[in-house]
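Only a single protein chain was left out; the remaining protein chains are all shown in position.
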Amino acid sequence: MVSFENDYTTGAHPQVLKRLLETNLEAVSGYGSDAYCSSAREKIRKACACPEADVYFLVGGTQTNAVVISTMLKNYEGVITAATGHINVHEAGAIEYTGHKVLEIPHHNGKINPQELRDYLQVFYGDETHEHMVFPGMVYLSHPTEYGTLYTKSELESISAICKAYHIQLYIDGARLGYGLASLDTDVTLEAIAEICDVFYIGGTKVGALCGEAVVFTKKNTPPHFITMVKQHGALLAKGRLLGIQFDALFTENLYWKIGRHAIEMAEQLKGVLKEKGYFMPWDSPTNQQFIVLENERMEKLKSQVKFSFVGKYDKTHTIARFVTSWSTTQEDIEHLKKIL
Amino acid sequence: MVSFENDYTTGAHPQVLKRLLETNLEAVSGYGSDAYCSSAREKIRKACACPEADVYFLVGGTQTNAVVISTMLKNYEGVITAATGHINVHEAGAIEYTGHKVLEIPHHNGKINPQELRDYLQVFYGDETHEHMVFPGMVYLSHPTEYGTLYTKSELESISAICKAYHIQLYIDGARLGYGLASLDTDVTLEAIAEICDVFYIGGTKVGALCGEAVVFTKKNTPPHFITMVKQHGALLAKGRLLGIQFDALFTENLYWKIGRHAIEMAEQLKGVLKEKGYFMPWDSPTNQQFIVLENERMEKLKSQVKFSFVGKYDKTHTIARFVTSWSTTQEDIEHLKKIL
Amino acid sequence: MVSFENDYTTGAHPQVLKRLLETNLEAVSGYGSDAYCSSAREKIRKACACPEADVYFLVGGTQTNAVVISTMLKNYEGVITAATGHINVHEAGAIEYTGHKVLEIPHHNGKINPQELRDYLQVFYGDETHEHMVFPGMVYLSHPTEYGTLYTKSELESISAICKAYHIQLYIDGARLGYGLASLDTDVTLEAIAEICDVFYIGGTKVGALCGEAVVFTKKNTPPHFITMVKQHGALLAKGRLLGIQFDALFTENLYWKIGRHAIEMAEQLKGVLKEKGYFMPWDSPTNQQFIVLENERMEKLKSQVKFSFVGKYDKTHTIARFVTSWSTTQEDIEHLKKIL
Partner (left out) sequence: MVSFENDYTTGAHPQVLKRLLETNLEAVSGYGSDAYCSSAREKIRKACACPEADVYFLVGGTQTNAVVISTMLKNYEGVITAATGHINVHEAGAIEYTGHKVLEIPHHNGKINPQELRDYLQVFYGDETHEHMVFPGMVYLSHPTEYGTLYTKSELESISAICKAYHIQLYIDGARLGYGLASLDTDVTLEAIAEICDVFYIGGTKVGALCGEAVVFTKKNTPPHFITMVKQHGALLAKGRLLGIQFDALFTENLYWKIGRHAIEMAEQLKGVLKEKGYFMPWDSPTNQQFIVLENERMEKLKSQVKFSFVGKYDKTHTIARFVTSWSTTQEDIEHLKKIL
């Protein structure tokens, strides 16, 4: 059985694990105040070309979204997202649990359209009754999106300009950022991300770490007493070293980019195999998630030989399936899949 | 510099780390559905002599308290705790953040007194206006407590009987349970804990893991859709394997107890040294946390040679200090401290 | 200036006010425990032909929605509504503030389509990842809707059957129920409402009271300690008499129906006038809210002579306007408007 189920099936990249092993017996202080966290922060600041950035390490993606969104929004504000946004669909209502409405607008293969965002905001402020409505306080977008798609730099700049015009914040969920940065078809760099948005996170869990996401506040805009609120969310790790050491490793000698490039290379080969075998791709993904439409009976047979995941129905007799590569996908996995298909 | 600062300064017990390394490249499914989690669950059930127990793995202590308490309480209920309870003092209001009041009663070296608990409940239900008040829905206690003290089995049974009489739940915070079970001065076993309470957790973070706490629902009383609510709290780890593998290691060949016994042995030696040197202990702790009263100037000098933590003022010129041992405390650490003192 | 702005511009129906005056000096107990509340409850039970109903009086509509929905949902559940539902648009996120997601489905002139509801539920339970999503726990609908439209009895029965099949609750927001019951074009009675749904409220604020909504739990399904949770929401009126006396008056000698019929008669005349004058109605409303499309310049002129409200843009040069009647609308108001138009 070969697995293309997702990008969190295996443990950590060996380089990351090695560092955990080497540092294991050192006694360091807790809650992110250790030297490894400091070093990782500094390396991330450099990689972002954003020396004044504040960097915090949290454990997982949904947790990070809930903490960042709820601490940056005012009580009367909600967060705008594409209908397919992770916070709107697959976080079990974690944002609403913090008291904030998720304001959905249409998606286009997972992406927000800048013009539709602008329209939404114009209609909101044009509505005489908007004091009785939830104020849009932030735009959330994921890059890559849940559909594996990427924003262009120009799209991100348009969205950012709209946010600035309406005095709302721009937050980028980078759960799979490493795979976006390494895409063959992108003009968006980490520096650009840091410059364009107010806050984003660099995903570790899906890009080679055992766990961990690095939140980057780029505009000296960390909410006051952020650590206290992280604790309040049950999101403050006692052994903060676990996160600091991993991110320090990921941002040493470009490991984060190496992981990304490897997964993208595998994904491109995967895409080639799928296309070669005649599978229909409902949209094009330039990142590590590849989507195909499978006839339902064919899908059932395939399930016994390869692990992949199900996105939803395409029509009555077809399903959209997802194949994902990661740092741990091997050339053998691709060959194996090729034989099966 | 030698450190007795706390029990989460070092990484993971080498046996735990070894297992993470050995299993690193296996592709397993996420969110706690893998074979390592299953194996760990089974081992914990056996160790608790509670075959019907439901076991879930969460990441940290405050998170675990917030998830367990908020999912087991009704909206109109709060949780009773000793005034010194971790949830009442050092969790940044994480319980209140979920909408529930923390109802404090007096503490006695960190412990609840059963009679005072009973009185509290009698006064509550005797009050004509109690429909306008927060209903007590759970008793929270920590074992060992924040003062390093332990309940006797008889005390736990009394508290449990009162809870049953008033139809409220009993929850035991076992962040340092391993050190309580290994104490030389206890009649409380893991089996007894599982029998006496409705839900408890077995602390990993402070007892040899990188992170992780194992929640045990002992009475077939897991709240429906618990996993969904864990997700809603941002507490569901994608790579659940990280927790499963660690607890599987901790519950293999009694590692959890070995860690506990080692730390207790070190703590007993530590206590001996402190007493020998004439330090006053404001209360007796039979576990891995030892407390002494230090004259303030003496304390300042000591801080440059040994790491320890500060509990609070004893009087105008004295402070209560805490020295903590763990799985990673060595004989050399004790000798080193002895010399310093 | 004549006003058709809404149905809460004037005070209380004179009969209601008269009763407040007559009873003013009687000393009664607080929080809804007085004889007037009891009498009103009994009259409402009779009017609903639901002798086992539990009736509670709250102050306003948004408050009622928040209290009912948050006390009936489990933590992991959200509430399904038409996109145009009041809870989704005009309650400033009051439902999300209680921690629950509002799950929107399309609307058809303000109404839910039973088949689309069924599809939503089928897709949800058919999704392998639904444990990571918000469970649908309740269907919310308003009758009349925000568009003035009404469900047929058969539609309500279909929706109810779907709810039962999926074990979710059906809640009807009756802020304007009196105007729905009195419509010339409905087969839905108060008895039918009580039979079909699990909980609903009878609006007072917009149907002749100074304030007040009567929540009716129809299936012996009041959440335990409901009063405590009402208090927790800041929704328990000390002088509960204010609500009891008003509802007692509204349900004496069919006053609630008389108010409804009067407003509907006025609304039918209003509709006649609007049609006669050639105004385009974007949809037909059989209740006290009438909607027309106005050319923007025409609208500006009209605003100086008659008060009405704005629903939204129809197109670039036209706006949808709303004209509302109530118990206090007079024949002179209609004649006055006729002249203006």
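Which chain is which? They are A, B and C, in the order written, and residues in each are numbered from 1.
Simple rule for what comes next: contacts are C-beta pairs under 8 Å (C-beta built on N, C-alpha and C of every residue); 3 or more make two chains touch, one makes a residue touch a chain.
No experiment lies behind these values; they were computed from the predicted model shown.
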item	value
Contact residue for the chain not shown (choose from A:225, A:277 or A:298)	A:225
Among A:52, A:131 or A:332, residue touching the chain not depicted	A:131
Residue touching the undisplayed chain, where the options are C:239, C:275 or C:339	C:239
Among C:45, C:101, C:132 or C:206, the residue in touch with the chain that has been omitted	C:206
Chain not shown, touching residues in chain A	70-71, 74-76, 99, 131-133, 135, 224-225, 227-229, 231-232, 236
Residue numbers in chain B that touch the chain omitted from display	76, 78, 89-93, 96-102, 104, 123, 126-129, 132-134, 309-310, 312-313
On chain C, residues whose C-beta touches the chain left out of the figure	3, 5-6, 8-12, 14, 17, 20-21, 23-30, 59-67, 91-94, 97, 205-206, 210-211, 228-229, 231-239, 241-242, 307, 328
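FYI, only the chains that are shown with their structure count from here on.
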item	value
From chain A, the most remote chain by mean C-alpha position	C
Distance between the centres, which are taken as Cα means, of chain C and chain B, whole angstrom	50
For chain A paired with chain B, centre-to-centre distance based on mean C-alpha positions, whole Å	33
Per-residue multi-chain contacts in chain B, two or more chains	228-229, 231-232, 236
